[in-house]
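Every protein chain of the complex appears in place save one, which is left out.
Chain lettering (A and B) follows the sequence in which the chains are written, and residue indices restart at 1 in each chain.
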Amino acid sequence: MEKTMLKKLFVLLAVLIAGNTDVRSAEKEVKVGFISAFTGVFSSFGQQQKEGAVLALEEANYTAGGAKISLIYEDDQLDNEQAVTKAKKLVVQDKIEILTGLVSGDEGLSVGDYMKDKNIPVIPMYSASEDMTMRAFYPMIVRATWTGAQSMDVFGYWLSKVKGWKKIYAIGQDYSYPYNQGGGFKRGFFRGGGEEVKTVWHPVGTTSDFSSIIASIPTDQGYNAVLYNGAGGDAVNFVKQYVELGMGQKIPLIGQSNTFEKPDVESMPADIVGALSAHHTADDLATLAWTKFKEAYHKRWSHDPSAASEFAYSSMRLILRGIEMQKGDISDKPALIKAMTQVDMSDDPRGPVALDPKYHSAIENVYIREVAQDGNGQLYNKGLWTVKNVGQFGPYDPELYLKQPSDSGSYPPDTRSAFPPETLKATTEYQYIPFGQ
Amino acid sequence: MILWKDRRQLVLEAIAGGLLILLPFYAGEYTVTTFVRIIYFGFLALSVGMLIGQAGMISLTQTAFFGLAGYVIGLLGAERDMPFPWRDLVAIGAVLVMALTFGLIAMRTHKIVFLMITLAFGQICWAFAQQNTSLLHGWAGIRGIRPPTIGGINFNQTSNFYWASLLIFALGIFVLWLLAKSPFGLALNGIRENPRRMAALGYPVYWIRVVAFLIAAVYAGVGGILATYNTGIITPTTIHLSRTIWVLLMVILGGATYFWGPVVGTAIAVWLDVLISQGTVRYNTVIGVIFVMIVLFLPEGVLSIADSLGEGGSLSPLRRLLDRKIADKR
Partner (left out) sequence: MDTRVAILILNGLTQAAIFFVLGSGLTLAFGLMRVINLSHGAFYLLGGYIGYSVVHATGNWPLALVAGGLSIALFGFLFERTMLFRVRGGDLPQTLLTIALSMIIADVSLAIWGGHPLTLNVPAYLNPRVTILGITYPGFRYILMGIGVFIALSLWLILYKTKLGAAVRAGVDDRETVSALGVNIDAIYSLVFALSALLVGLAGVLGGSYLQLSPGSDTTILTYSLVIIILGGMGSLLGTIVSSLILGQLLSFGLAYAPQYSYFLIFVPMAIVLAIRPQGLFGTEV
């Protein structure tokens, strides 16, 4: 028995080794690794990212600066450990030259941690953890998309300053992205005169019936709104039950950036029309760039784009244009990074995007939106106000901002009085421009 | 199980060993990393396989021990700077304590009830890791865990880490082999076949099973330490049910009743995963179908092919299967 078994092992070994020697082709080729969640709880995001990225690649005919661009997909199921394993595989076996994809903040930080000393540019698409381009920043990261706090600071400030709201009851998913969104929201809300953002966290993806959490929201303590700081299946459940329990008539519901995003909003009841949120896209943008993108996307995938797919499209174009500027030769990585930060993204579908030269993060529009219903009864996010040129530090002084700890389940505090006042000092003021002007 | 039957055998084994030791010199870095994964999942598979093969207990808690060791390394090493080898010893200690607690309860049950209870334990651990944000950081887990540098050798380097893992693995297999041949191992086999008779013969059945559970837990824990050093991160997904199931499938793939079964199963499964997930996004379907086929047509694992081609004899797995089936009937 031993003998035959060993023989078999040898054969296996030989096959494996032979199968793993890479064959180099003569053609100039740039391999781009693409890690995302294509299966598992968050596969919806992976799918949207893939669609956006593929659209950008097809428009460029899979070439840039004379080089052929090939994409290598790896599924990490949004499991941080898998993400690192897959990143390793892409680096050592596939010998990728650029890494992109990435959905969640923790995934981004884990992969970023591994990629740190690899001299390979990392272009996160939807991963919003601000620390990637702040406290854990290193020069090989270029993020042309967003941070969790970026849109929420604008939103929170608007609610307290313009609408005059004082108290918010926030219920959120217990992990880093909602922490960062909640952190941004609190800073903005308190800066504009808000007093309290009572925060309750619940575990991700395992809570299905939220009605008890909803029934525990005090209706007689003057809360101006309930903020659901979560996304995906949890958001659909939450919103549905919020409406069913008749809470909509008592306290208005607002969301974080992803709560009412397409396509999830299509599974929600029509009673939520009017629910407010803020993001870097709005479904009814009328700019030429957005319309063109939306039509092309619809034609290719037969449904509407979302923020996740737009971010992927825009990141992939950034990669392509960066390679273009280097004429297809990207052996000098720092030069490629420099080129990327200088790429012209003024024609981006979601509005003009510029990159902060120091932290390689996006400076872009934020839209305040409300859920609306179109002629066919479909729900979508209708733009109300635009704030231009918002960077990852918002209106704050970067140095002061970085002195705060990272946003977590327990920071920032729930009330303005417990907040260190100096961290709320703004150096610039947001200009709220009516949407579409 | 005879390790050295004759000279030819010895030569073959020496060549296999040599090939494994020299791997970093002739194979790509990715192949080496994959072998590291095979080794730490191999420990986990040995842990599960030993309980099934030797003691007839299907435990679905082993991944929790794997994860616990990783969490201790992360908490003490990455977050509190406790040096090697203290954090590693504490990790194994923690695994023993948890295994004893679970073992004392679970060993009161048998068969399918045991399976369910261990499944439940595993899920409790997962739920706790997932929901505890203050200590274990919930879903995000603990990052930035690095292997130590000992005596000037940096184990953060892939080939060094591979050699260290290989050495520990060889040691682990050797100890397991000794154990299987020891009176303890034989008693365990007896309990698998007929616990009542063993009890009647005066064996402390309950305690023998508890000790076997502790030993298996340590194997899972060692695997967990290596895994955590290798990926640098520990998260609740490490102990998720799907991982537990994956390990069980690896064991069966190789053949739970064979000494080398769990290891061979792990090696094949890890490579299958790598190769199939490259070829298609629907790799879960492909792997699922493969496992259905194995369960239906090759219930004793791939090693039974080798066996039926080889000498066979009185220890042929088919015979053993039949024997056990008969013994199983109550």
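Keep in mind that, in the parts below, a residue touches a chain if its C-beta (ideal position, glycine included) is under 8 Å from a C-beta of that chain, and two chains touch if they have at least 3 such contacts.
All values reported here derive from a predicted model rather than from experimental measurement.
**Student:** Looking at A:Glu58, A:Asp209 or A:Glu295, which residue reaches the missing chain?
**Tutor:** If we include the chain that is not displayed, A:Asp209 is the one touching it.
**Student:** Touching the left-out chain: which of B:Ile15, B:Val113 or B:Ala200?
**Tutor:** B:Val113
**Student:** Of A:Asp264, A:Asp283, A:Glu364 or A:Asp414, which one is in contact with the hidden chain?
**Tutor:** A:Asp264
**Student:** Among A:Phe34, A:Tyr179 or A:Trp201, single out the residue that touches the unshown chain.
**Tutor:** Reading the full complex, the residue touching the unseen chain is A:Trp201.
**Student:** Could you list which residues of subunit A touch the chain missing from the display?
**Tutor:** Touching the chain left out of view, subunit A contributes residues 39-47, 171, 174, 200-203, 205-213, 215-216, 232-233, 235-237, 240-241, 244-246, 263-264, 267.
**Student:** Across the whole complex, list the residues on subunit B that are touched by the chain not included here.
**Tutor:** Touching the chain left out of view, subunit B contributes residues 52, 58, 105, 108-113, 115-117, 119-120, 123-124, 127-128, 130-131, 133, 240-242, 245, 248-249, 252, 256, 282, 284-285, 287-289, 291-292, 295-296, 299, 325, 328-329.
Here, only the chains that are shown with their structure count from here on.
**Student:** Between subunit A and subunit B, what is the separation of their C-alpha centroids in Å?
**Tutor:** 37
**Student:** In their shared complex, at which residues does subunit A touch subunit B?
**Tutor:** It is residues 1-6, 8-10, 12-13, 16-17, 19-22, 38-39, 73-75, 77, 79-82, 84-85, 88-89, 92-93, 106, 109-110, 113-114, 174-176, 201, 203-204, 206, 409 of subunit A that touch subunit B.
**Student:** Once bound in the complex, which stretches of subunit B touch subunit A?
**Tutor:** Its residues touching subunit A are 2, 5, 8-9, 12-13, 16, 19, 26-31, 33, 37, 127, 130-131, 133-134, 138-141, 143-144, 231-235, 237-238, 240, 260, 264, 267-268, 271, 274-275, 277, 281, 283-284, 303, 306-307, 309-311.
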